[in-house]
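Omission of a single protein chain aside, the complex is shown with its protein chains in their original locations.
Should a chain be cited, it is by its letter among A and B, assigned in written order, with residues numbered from 1 in that chain.
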Amino acid sequence: MLFLQLIANGIIAGSVYALLGLGFGIIYSATRTFHFAHGAVYSMAGYLAFQFHVFWQIPLAVSIVLSLLAAILLGMAIEGLIYRPLRGVGASSMEILLSSLGLFILLQNFMIILWRSDPRVLPVAETIRKGISLGGIWVTSLQLIIIAISFGLWGVLLIFTQRTKMGKAIRALESDPEMTEMVGIDPAHIRFLAYGIGSALAGISAILATMDMGIDPNSGIMALLIAVIAVLVGGIGNYSGTALAGFLLGIAENMGIWKIPSEWKSSIAFGILVIFILFRPTGLLKKT
Amino acid sequence: MDYIFYILILVEIYVIVAVSLNLLMGFTGLISMAHAGFMAIGAYTTTLLITSLGMNFLLTIPLGVAIAGMVSALLALPSLRVKGEHYIIASFGLQIILYNILLNWVSLTNGPYGFSGIPRPQIFGYKFATYRSYLILASLVTCVCVFLIWRITRSRFGLILKGIREDEVAASSLGKNVNRFKVVAFVVGSSIAAVAGSLYATAISFIDPFCFTIHDSIFMLAIVIIGGTGNIFGSALGALLLISLPELLKFFQVAETVAAPLRQMIYGALLVIFMRFRPQGLLPEYRARRG
Partner (left out) sequence: MQAADHYFQLIGVHKNFGGLSAVRNLSFHMEQGEITSLIGPNGAGKTTVFNLISGQLPLDRGEILFKGKNITRLSPHKIVNRGIARTFQDLRLFQKLTALQNVLMGLQHRKGEQVLHALLGGRTLTGEERADLQKAHELLRLAELEAKSDELVENLSYGEQKLLSLARVLATDAELLMLDEPASGLPLGEVERMLQLIQDLVKQGKTILVVEHNMEAVMGISDWIIVLNFGEQIASGTPAEIQKNQEVIRVYLGI
């Protein structure tokens, strides 16, 4: 029973991780920019939702929507105001990465000044926080919702990138930036789209996490690390691989706690990463 | 006056940190996010050897360096085979692991409580009790470290590192085992960071895991970038500026809870600004890369 509970916990954690990976993944594969600041977009969404709903008494649904919009705008603004000018002056990818890092620190610490270091939780109706027993496994309705949203968005993303024109344009930019331009698609627009979608996914994962466990100043950097690991393990540009990797990470972390003291949780994620870098640098699944 | 000696000691410690990190970043093009972790290895090794074995401070330094060297070699060997960005994440993860070890291996490291009252070094009977006297010791150690790094950068080895930074394919087409060079550079740079840690532990007399976090690693990156990658004097200048200027902030009577994140915000902003307008840093290695 413990075993199944751990797996369940793993799937719940993995749901958020999968979304994190998908968000970072779509940005990275489409733009090849190591968007460190993604962690700050994540945090910002969580903190803003808290601010809107708890401090300013705005209804939960509206707070969530506003926070998501803010995340999307922030992500796109970073591309437009920071990355694009840098590319314009010929910055190398390392230089862009370092600016992204600087931006992350700037924003993350700004949030610390505004919201201090205590964890902030986004309160939701008590009913969905109540634990229910599913065949002996304890989950809350909220957690079930999180799992559903995660799988749902995974599916939506797959359909979007494979069936819609804009989605296919993103895939085109991933595999061949030069060809994309020649076919008449403006890469700049696609990039903004990628940042928008990626940031929205980050925002959703942040809000879900903030509801379930709360958000604190370290959340951003841990979220980023998980997102990157999920993408590297799952394969850049491989959305299903990335999502699966996210779930795997969640399960491995929770199974790991069984035998390893819980303080070492984050080391498990890194350990998985090292194994994959060593033995399978291209990722989990072969790219279709 | 004592306060100024303290600041100078701190600056020198970070000069060692910056110069060693510059070997990785500025000369070889490897961005390491684990540098604070290697500094921690030196700090904790020295502390443990002095407090539990009563070892002489000077002897603890090479041991700290050796341990840092082994750990860095363990990381470097697998991850330097892969692309640049994968490697940064690996170093990121290593930093987190090292931090976790410091925090959770309580029997070894005292966990979150750390060590306080670390005694000042005693060499040939003379105890470096005051900041003034310690400054002399620190200056000597710093000069040795900077000299070593300087020698390396001026050598054929250093030249090849610069070549690797610019074009790995060209370097390997000239018979250079690029991976070996990167690993060696990484190990040397990370090991010397341990020396800074040893100094830090005995200068400040107190260490805990919170002195060596990912944020500290990022601070170290900022020093190297702002000071000037590929320029030893640049790193020294960067250390001087980024350590002493925040002290001026104290005159503005800002609450400590705001001062710390505010300082970080400034580092972050500086990183962004420098990358956009002056990526080569304050003291460039060569003429401006882009106009």
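Heads up, the rule we're going with is that a contact is a pair of C-beta atoms (placed from the backbone, for glycine too) under 8 Å apart; a residue touches a chain by one contact, two chains touch by 3 or more.
Quantities reported herein were computed from a predicted structural model and do not represent experimental measurements.
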Visible chains that the absent chain touches, using the contact criterion stated earlier | B
From B:120, B:162 or B:276, residue that would touch the chain that is not displayed = B:162
Touching the absent chain when the full complex is considered, from B:116, B:139 or B:177 | B:177
Looking at B:11, B:152, B:223 or B:283, which residue reaches the missing chain?
-> B:152
For chain B, the residues touching the chain missing from this view | 148, 151-152, 155-160, 162-163, 166-167, 169-178, 184, 188, 285-286
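As a working rule, only the chains that are shown with their structure count from here on.
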Note: chain B sits from chain A at a C-alpha centroid distance in Å of 31
Which part of chain A faces chain B closely enough to touch in the complex?
-> 34, 82, 85-86, 89-91, 93-99, 101-110, 112-113, 116, 221, 225, 228-229, 232, 261, 263-264, 266-267, 269-270, 273-274, 277-278, 281
Footprint of chain A on chain B - complex, ascending | 29, 31, 78-79, 82, 84-86, 88-90, 92-94, 96-97, 100, 103-104, 214-215, 218, 221-222, 225, 257-258, 261-262, 264-265, 267-272, 275-276, 279, 290
